[in-house]
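With one protein chain removed, the remaining protein chains of the complex are shown where they sit.
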Amino acid sequence: HAEAKKDFKVGWSIYVGWMPWGYAMDHGIVKKWADKYDINIELVQFNDYIEGINQFTAGAYDGVMATNMDALAIPSAGGVDSTILVIGDYSDGNDAIILKGKDKLEDIKGQKVNLVELSVSHYVLARALENIGMSEKDVTVVNTSDADMIAAYATPDVTAMVTWNPMVAEILKEKDAYNVYDSKKLPGEIQDSLVVNTQTMKDNPAFAKAMTGIWYETMALMSGGDAAAEAAKAAMGEASGTDLAGYEEQLAATKMFYTPEGYIGFTEGNLAELTQFVSKFLFDHGLLGQDATSPDYIGIELADGTVVGNADNVLLRYTTEYAKMAAEGKL
Amino acid sequence: MRRLINRQPDVVVRFGLMLIPFIAVVIAYMIASEARLSANPNDKLLPGWSTIAAAIERMAFLPDQRTGSYLLLQDTISSLTRLGIGVAVATLIGGIFGVLQGLIPYFRATFSAFTGVLSMIPPLAVLPILFIVFGLGELAKVVLVAVGIAPFIIRDLALRTEEIPHEEIIKAQTLGASTWQIILRIVVPQMLPRLIDGVRLSLGAAWLFLIAAEAIASDSGLGYRIFLMRRYLAMDVILPYVAWITLLAFTLDFALRLFQRIAFRWMYRGN
Amino acid sequence: MRRLINRQPDVVVRFGLMLIPFIAVVIAYMIASEARLSANPNDKLLPGWSTIAAAIERMAFLPDQRTGSYLLLQDTISSLTRLGIGVAVATLIGGIFGVLQGLIPYFRATFSAFTGVLSMIPPLAVLPILFIVFGLGELAKVVLVAVGIAPFIIRDLALRTEEIPHEEIIKAQTLGASTWQIILRIVVPQMLPRLIDGVRLSLGAAWLFLIAAEAIASDSGLGYRIFLMRRYLAMDVILPYVAWITLLAFTLDFALRLFQRIAFRWMYRGN
Amino acid sequence: MTRVTVENVWKVYGDQTVLESVHLEIEPGSFIALVGPSGCGKSTFLRMMLGDEAPSRGRILLDGVELDAEPSPDRGVVFQKYSVFPHLTALQNVMLGLEFAASPVMARLFGKAKRKAKTEALDMLNCVGLGHAVRKYPSELSGGMQQRLAIAQALIKKPKILLLDEPFGALDPGIRAEVHEILLRLWREEGMTVFMVTHDLSEAFKLGTRVIAFDRVRTRPEEMKAYGATVTFDLKVDGKSVPPRPELREQLAAAAQ
Partner (left out) sequence: MTRVTVENVWKVYGDQTVLESVHLEIEPGSFIALVGPSGCGKSTFLRMMLGDEAPSRGRILLDGVELDAEPSPDRGVVFQKYSVFPHLTALQNVMLGLEFAASPVMARLFGKAKRKAKTEALDMLNCVGLGHAVRKYPSELSGGMQQRLAIAQALIKKPKILLLDEPFGALDPGIRAEVHEILLRLWREEGMTVFMVTHDLSEAFKLGTRVIAFDRVRTRPEEMKAYGATVTFDLKVDGKSVPPRPELREQLAAAAQ
């Protein structure tokens, strides 16, 4: 059932790769593109990342900024057919395992590890342990709110933690903090994306076009290397509670796709393999739903139309259709 | 030697004694802060006075570079608006349901068990549900505050209403009053000051819910700022904000008490 | 036609009326759930009864695959332990400070303004400080609960202590009692049941602080589970957990009331 | 002028019989003083007269008609406490009865109607000697003034019957005497029937035209629950001229303990 509508709500939260959205909202870029397609787009900031995804899953929002893993685990596993419209970046060091006073990953054995359970941090930990032949059984995971990571690190009984930027940067300033493993070693596995409701997208191509347009215009501005780019990045840094230098530091740990071509190229790589790591982690932690019998329970449709996993239950899709339009200047 | 219970400090001594714990806290803070700062001059946990003063100036007296607004002012307005609307809604609901539940046996039979159970549900636990049902806008925050305190206000007011001497209700009936007239002229006027008591008692919880709601979804507000700053452990901002919230809470409580005294003179006249 | 206030439902009607709001909620849930599930059979927001039943079975009656323990049991034990210790500590502090503050003028002059201010500070806002000072372990959670409710208990008990008729204190003195003896034999025994009232009143807040603390850093507990499950919107687990917490809160309240009745018969004898 | 008939009235709470087989025939315009030991059911009897409680058996008739099963303006009442509304001034307390009758929805009068009600209420307040305190709240009035206010408030509805439950129990003897005078005057002027419960025998004989004592006949502990109190003495007196015979007084005093 086609349902064309005019008002769209998209949630975003503070994270290095998503700050451009806030900037676009504050500086009229969102309005410009919305006007162009004669729709209204409201970008709403969530203090709590997960709440935004929940809202999206419950149907209150048309799109949300999320990682591929959370998109699969929450809306898709919740039966909401979701599409990754744009991958803005992948984490290239933003997520890190930090040990206090120890500098080797192996030293984590037997420790209590503070992290946001079932989040990307958890995934990083699982992948890291897997790489050195350990498993989660070798550590004790303590669920800790992301807002309190820095405070938590300051307490004596916290000796190991997994978290993301800007907390990582802040914590690594401590003398005894060692980054023993980070997402540089998992290139492309943690994708920060704009996820939209597939049905909404199909019914409202204008929405998809406008969002894509907003993103790449902001990206162009940001990567310009001129004074305007500096000013934009400074504003983004400010909004995330740090300054230009701090923001640049975070960007350095982020592989941004400043151009549509970058994103298209990424999807043509080993995306199928990457998604399987994520599916496996989610399955192992029961996050694909109680009915899931294997990591392949939910099918993922790649940009070229091939399906990874169960073709009868495709609930997460990658699309480059609109990025291609942007690349061709057809938006 | 008189017994300790019979010894009354005079005004001057009383004032001095009152200051002691406050001064003790300040001194303890200074010592701890000094110690930490001498170990690590960049320590953020217990910032020195000058750092705090700078933060206060930045938040309260200088316009924000990004938005040009005064952050403390803007946060305060946001939070107080939400709190005000939430508390007002809860007061209205609490007033109506409380009076009816306390006065009318059929109403009480229908709702008292239900509000009893409602008031036992910890609102923080249903926070996720509330957000999902009411969205993440201003509405959800207001609803959380209202939902959080309304059951308490209802139950408190229903109890107070039941405490109205049965004699008064009988007397009103012998004067020919209908149920509606009793509510309007006898019960509601006597319950308004009690309602204020109930609201005062639940203000603490209201602040709590507001802060919790702002922590999850917001782009301004005192709770939002504290949780945002928590990510960076910017205690130089958090501490003044906590002090400010405390002051606001105190002022609100005082204002309600004052209003009660002025608006309901009959309670305070005579003895 | 008798006035509405004079009409009393009989026992059967009363029971029926009592059920109405509960049944209404259940029906409303069923309709909404049905509607959502027919649109999306995997919908997690309002799961059907069978899904909820399965979740209950999984959490309560089947050992967890990873750890082999019964999650609901383990969460309940963790939470109740923390709550119990926190409340016990607050009760002890509240009892001692409350009685002294209510009875001894010098003590009151020193501490009443301070506890007044303390009780206005929203504990959620100072969480980071508590964590740093008390660590992230069990201690911090217990302390948060204790710190959260102790000021209220102190103030409540101090008020109750002040309400002891002056005549009783005079009488005790004419019987030769010292301050200490008055505390021991007159004030404390009469304040114990009041203290229980104070604890009952603050149990709601205690649950709140416990859940908040567990949401921030924990590896078990009812609040932990709810906030963890929130990460993937597992309402089939969250809803039974909320119901369970409500039941626990209700039971605790009931147990305290029962204890009060049994232990302090003098309050309930006679009229 | 109203005739009250009490026909074989019983009152049972659960398994406790409070009153049993009370029969009374009250002449119009009587001033009935009810005495009896504490807990014998005097207040219960008054509550049944009010309609606040229903008799378990038997019935009460006003001029031959069974009385309303709930309080109504034909039966005014003054209790020992809580008879006036603390949130209203003396004047507002007295006007209330007029406002209820004239304004069903707002329960308030405005303009001319209000002025008229006010005049009437002021007259009533002057009658009970509260003309100087019309703007005061009850908490600013002494106990005696409060009870006078309660009487004024009840009388503005011109009730056929006035019920008083130990109305002066909490007053000083001197103040009591003063209120007695006012009450007697108003009773004579209004011609209503008065029922007054009192613990004070001299008050009963001073004011009443008829003194009725309730008491239990069976007082063995094991009988206490099953048997209630009933009328044990019923004396027509003229308290102002004929003091009761001393032996009788003693008997009554014993009954009242």
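Each chain carries a letter (A, B, C and D) given by its place in the written order, and its residues are counted from 1.
FYI, contacts are C-beta pairs under 8 Å (C-beta built on N, C-alpha and C of every residue); 3 or more make two chains touch, one makes a residue touch a chain.
Model, not experiment: these values are computed from the prediction.
The chain not shown here is in contact, across the full complex, with B, C, D. The residue from C:P41, C:G68 or C:P165 that touches the chain not shown here is C:P165. Touching the chain that is not shown, out of D:L61, D:I175 or D:L235: D:I175 (per the contact rule at the top). The residue from C:F15, C:F61 or C:W266 that touches the chain not shown here is C:W266. In the full complex, the hidden chain is touched by subunit D at residues 37-38, 172-175, 199-201, 253-254, 256-257. Although one chain is not shown, part of subunit B still touches it, namely residues 2-3, 6.
For subunit C, the list of residues touching the undisplayed chain reads 165, 167-168, 170-178, 180-181, 184-186, 189-190, 264-267, 269-271.
The rule is simple: only the chains that are shown with their structure count from here on.
Centres computed as Cα averages put subunit C at a distance of 48 Å from subunit D.
Once the centre of each chain is set as its mean CA position, subunit A and subunit C turn out to be 38 Å apart. Residues of subunit D in contact with two or more other chains: 70. Looking at subunit C, one finds that residues 3, 6, 45, 127-128, 132, 215, 227, 230, 233 touch two or more other chains.
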